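The complex appears here minus one protein chain, its other protein chains still in place.
The block that comes next holds chain A.
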Amino acid sequence: MQSWRRKSLWLALSASWLLVLLRVFPLLRMAVPARPWVGAPQGWPRWLDAELLQSFSQPGELPEDDPQPPQAPRGGSCDWGACFDVSKCRGGGLKVFVYPVAGPISDTHRGILASIESSRSRSVSPDEACLLLLLSLEAPTGECSPVPQQWNGGRNHLVLSLHSAFCPQTFHLGQAMVAKASPTVDTFRPGFDVALPLLPEAHPLRGGAPGRLGQHSPHPGVPLLALAEERGGWRTAVPDSSACPWDGRCEQDRGPEQTHPGATLPNATFCLIPGHRPDALHFLQALQAGCIPVLLSPRWELPFSEVIDWTKAAIVADERLPFQVLAALQEMPPTRVLALRQQTQFLWDAYFSSVEKVIHTTLEIIQDRIFGASAHPSLLWNSPPGALLALPTFSTSPLDFPFYHLQRGSRPVGRFSALIWVGAPGQPPLKLIQAVAGSQHCAQILVLWSSEKPPPPRWPKTTVPLTVLEGQRKVSDRFFPHRAISTDAVLSLDAQSSLTTSEVDFAFVVWQNFPERMVGFLTWSHFWDEARGGWGYTAEKANEFSVVLTSAALYHRYYHTLFTHSLPKALRALADEAPTCVDILMNFLVAAVTKLPPLKVPYGKQHLEARPPLAPGGPKSQLPAQDCINRMAVEFGYMPLVSSRLRLDPVLFKDPVSVLRKKYRSLEKP
């Protein structure tokens, strides 16, 4: 009956009580002196007189600049500023003197000498040298080289020892820099010594052992962890079991144990490597295999740690926290695993895969120290294609290169420069000039006059500036980094080339999306000729291609710098001997840098007849053209060319739709 009333009264009463409690509680709290609650974090006190505290220093006390120039080293320790004299290092290239070694020369030694030869450094007499290089090699008789003549306390010397442990020192190293494999952290002088990788005996001298990473992400079936074994092998472990991860109780043996170091590469996502020095060999194996190295408190300095950001490719962990490390590996997000895996492979390929690369990297590090502010920025060392292929003499701004637009959040902008090479016949390519100048993307036309005949005094009027450059009648001259090239994109042309304006327009629009690649019209493809036991190439129409002809190709002007300043002289001389080789050489270079095939865009049929026959080997060439591809493959140490099976066409190319809808309709004219 009246229960509803009672209920609601009761409700009202309890609500009032709640209200009273809530109201009174804060008052109580204010009345009681402030006492921290038990268990609540008790931070650093807020002092009542914090404002009155004195500063730790009075203004006059702050240190001013040290009035002394850098002092001579104390206690035999050296750093770059104190122990290296850069005054002799002015002028182009690193000036190196290599001490001759008495006695028989080993293969490795010869390889090192050849590597220094093929680097961008210049060899000079010891008096002029900026860097004096002393090779410390395994002396078969156990005797070590005596103190060299120009020693001078070791100043500006680099003592390089690739394989062997150091020779028992017959002389004090003094101010010499030491480049040796896996130096212990205790004696390593950062920024002065160079840490080298510990290379296996049979490391390839040049070209390099290819990385083994076949795919970006780990295959689902692949084990998580491989453990480095004492004798150089690997053992895969399944760490799901609750027992310890790596003291040998919980692993499963897969196949027979490997006793040959280097014979097998680990097949796992992570490779666990103990911190002792002999285990440094495992480190390179892991890199090559694309297995992320997990180093447990390494006592040795990681190779090239001065420039390589190892946090992007390896995990250095404390061996005293095994379970945390294991948990961290198991929980690592796929994004990080993916990035680490790829970075191991990039680093292997850029700096470690051959003796030559190791030597070049060492010299490049010293060159960077000399350059100071104009050295490679960190990005150039740590992202593809790597610092050996991104020359700081070209630019230190990543945006000037074709490789870093994405990382920097930019896009290649601007227009292209047409570079027309006029060879022997000396006919000014008037029709071609008009066609190219008609492109809305053309910034300028450069005519590289390489004919015996003098260039004509008059040139047709064009909407864009036209400049005639006097060439040196060498084929390699067409890839010289001419100062007049003012744009990122270069359209390389021959006087005999024939292109239409819309072909050029479309090619340029494609190039803007792939600034690191070559975009061309006519293609060749290479193949392995079983019968001749060598490489061959064909200009015949095929379902794939790997070379675009530079008589009509678009690419980044940086490749001119690379062609002229980074290719070995022998290769450029080879190209000058046989003009057809120059196409292949340029394609080798770009493919070696990008590891990708060039791009092909449509080319009108009518031009094909206009082109001189593609007979390999011009009249001047002394050398069968098939030979140049093989000689280059030997010089490079491998075959860099990559084949492609696609052509990039305009979106509506030859589609059954009104021609009026099509932007590049003239590409379709029969």
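Here is the rule we use: a contact is a pair of C-beta atoms (placed from the backbone, for glycine too) under 8 Å apart; a residue touches a chain by one contact, two chains touch by 3 or more; residues count from 1.
By definition in this document, contacts and distances are computed from a predicted model.
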item: Among "Exostosin-2", "GATOR2 complex protein WDR24", "Vacuolar protein sorting-associated protein 16 homolog" or "Nuclear pore complex protein Nup85", the UniProt name of the subunit that does not appear here; value: "Exostosin-2"
item: From A:P104, A:P334 or A:P454, residue that would touch the chain that is not displayed; value: A:P334
item: Touching residue (missing chain; options A:G153, A:P190, A:P425 or A:P460); value: A:P190
item: Hidden-chain contact residue, picked from the options A:E229, A:E635 or A:D649; value: A:D649
item: Candidate in contact with the missing chain, chosen from A:R90, A:R458, A:K569 or A:R661; value: A:R661
item: Hidden partner interface residues of chain A, rising order; value: 4-5, 8, 12, 15-16, 18-19, 22-23, 26, 34, 36-37, 40-50, 53-57, 59-69, 74-75, 77, 79, 185-186, 189-191, 213-217, 219-221, 275, 297, 299, 309, 311-312, 315-321, 324-325, 328-329, 332, 334-335, 338-339, 342-343, 345-346, 378, 382-384, 406-410, 506, 509-510, 513, 523, 541-545, 594-597, 600-601, 605, 642, 644-655, 657, 661-664
